[in-house]
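Excluded from the complex is one protein chain; the other protein chains are retained at their positions.
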Amino acid sequence: MLDTAAPYELHPQVALRPEPFGALAYHYGNRRLTFVRANELVELLRDLGAHDSVDDALAASDVVPARWPAFRNALANLEASEVIRARTAH
Amino acid sequence: MPAPLTEELKRGLDAPICLTWELTYGCNLACVHCLSSSGRRDPRELSTGECKAVIDELRELQVFYVNIGGGEPTIRPDFYELVDHCVGTGVGVKFSTNGSTITPATAARLAGTDYVDVQISVDGADAATNDAVRGDGSFAMARRAMDNLAAANFGPFKISVVMTRHNVAQLDAFEALAGSYGAQLRLTRLRPSGRGADTWHELHPTNEQQVQLYRWLLDRPDVLTGDSFFHLSALGEPLPGLNLCGAGRVVCLIDPVGDVYACPFVLHDEFRAGSVRDVGGFTSVWRSSPLFLSLREPTSAGACASCGSYDACQGGCMAAKFFTGLPLDGPDPECVKGHGELALAGVAAGSAPSPGPGHSKPRPVAVTFRRK
Partner (left out) sequence: MSDTVIAASDDVATDAADEDLVEEELLVEEVSIDGMCGVY
């Protein structure tokens, strides 16, 4: 379950390959392939690890607040397929 | 609204998502329908060094995954060296094998290697059905390989079946076989390619069987298909997958001598894009070969324009049309509306392009002695 107040990161086994439509995200561990269809979401994925929470990452992004629910839904799906994961303190 | 994903993919990507790489034309089997007409190794096959250079290029391009096949890829002495190079460089591997070299030792080695998937080919759920196509003892050999992988705790491997008239009745049995090993079942379409051209008319599923297969697959979204049945999407709800021909757009084939083709089912000059040995290597073939550029042009429905199903089936498979002598801008020979059957009736006997002898081993010839 996506906790938008928690810190997240792109899974280290995921490769993000830019495409005209956004990016391809391939998880080398589970072999799942995801088409990320918005450049803003690609940017967000790259920046996720630098923010203390998903909400912070969204606030710092170019994504207008009206689209945040859609972006949160997308991130929830990406968590389910392990493209992103909660960051644990080291 | 962004364009449907498929429309973007049809224009082609700057690099394949994945691709098939036939490592050798050599094979210890002689399956009746072999798509690559394999049997004998080719003296011009890529060297170990050339193969590693290709792998490095694929890494540069960020190709995620390579599907290694042949022939029987494991007969190459450098097979494991090349797999290790892929994995070490960051290119995922799935290799397709008849299982003849998957001993307990190789199974253990594979179990210890991450990012490698194994796909075992069978074409029947029992020896009788399978061996009729793949040769005596081939089923037992494949089962031994599966047992060895299971015993070595390899994890889920794939069992890949080419659907024919003689094994559609065994769908449930295939599911049970895969289930018994915790393996993933994969069913793919028979194309009239390679040696498949000789027997396609007798071996391809009947119309009724196609419908049966479609319904069975719809109920089982976890069964892999390599998106090879997208022509069946004209029957109703689309099957999972991209439902489009990826050849030259998101995937392609590299053959054992380094030739690049649109896909493994069109090993013919007409669909040869270039060679990894050309100046600019694989990258420039992918990005600038005239063949691939033309495959990325928008196509018209052609003779299928008046059919309401074209959006669903896209006119089917290029390889199926080409090797049955049908025009590429018309119906697939197995068109679910029957338009292909009609078109086939108009094809002059012997006029379909031939795959040629390929690398098939000569068939044993009966020798007769004449006495005066």
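The letters A and B name the chains in turn, as written, and every chain counts its residues from 1.
Note that in this section a residue touches a chain if its C-beta (ideal position, glycine included) is under 8 Å from a C-beta of that chain, and two chains touch if they have at least 3 such contacts.
Predicted, not measured: the structure shown is a model, and the values here were computed from it.
Colleague: With respect to the chain omitted from the figure, which of B:Glu50, B:Asp147, B:Asp227 or B:Asp329 is a touching residue?
Modeller: Within the whole complex, the residue contacting the unshown chain is B:Asp227.
Colleague: Tell me, which residues in chain B touch the chain that this view leaves out?
Modeller: These residues of chain B touch the chain that is not shown: 1-2, 5, 17-20, 64-65, 67-69, 92, 94, 96, 119, 160, 186, 221-228, 230, 240-242, 244-247, 250-253, 262-265, 317.
Colleague: So that we can see where the missing chain sits, which residues of chain A does it touch?
Modeller: Here the touching residues of chain A are 26, 31-38, 41, 64, 66-67, 69-71, 73-74, 76-78, 81.
Just so it is clear, only the chains that are shown with their structure count from here on.
Colleague: At what distance in angstrom does the C-alpha mean of chain B lie from that of chain A?
Modeller: Going by mean C-alpha positions, chain A sits 34 Å from chain B.
Colleague: How about chain A: which of its residues touch chain B in the complex?
Modeller: That would be residues 15, 17, 19-21, 24, 26, 28, 31, 33, 35, 37-38 of chain A.
Colleague: Residue numbers of chain B touching chain A in their complex, please.
Modeller: Touching chain A: residues 2-3, 5, 8, 11, 13-15, 17, 62, 64-65, 90, 92, 115, 117 of chain B.
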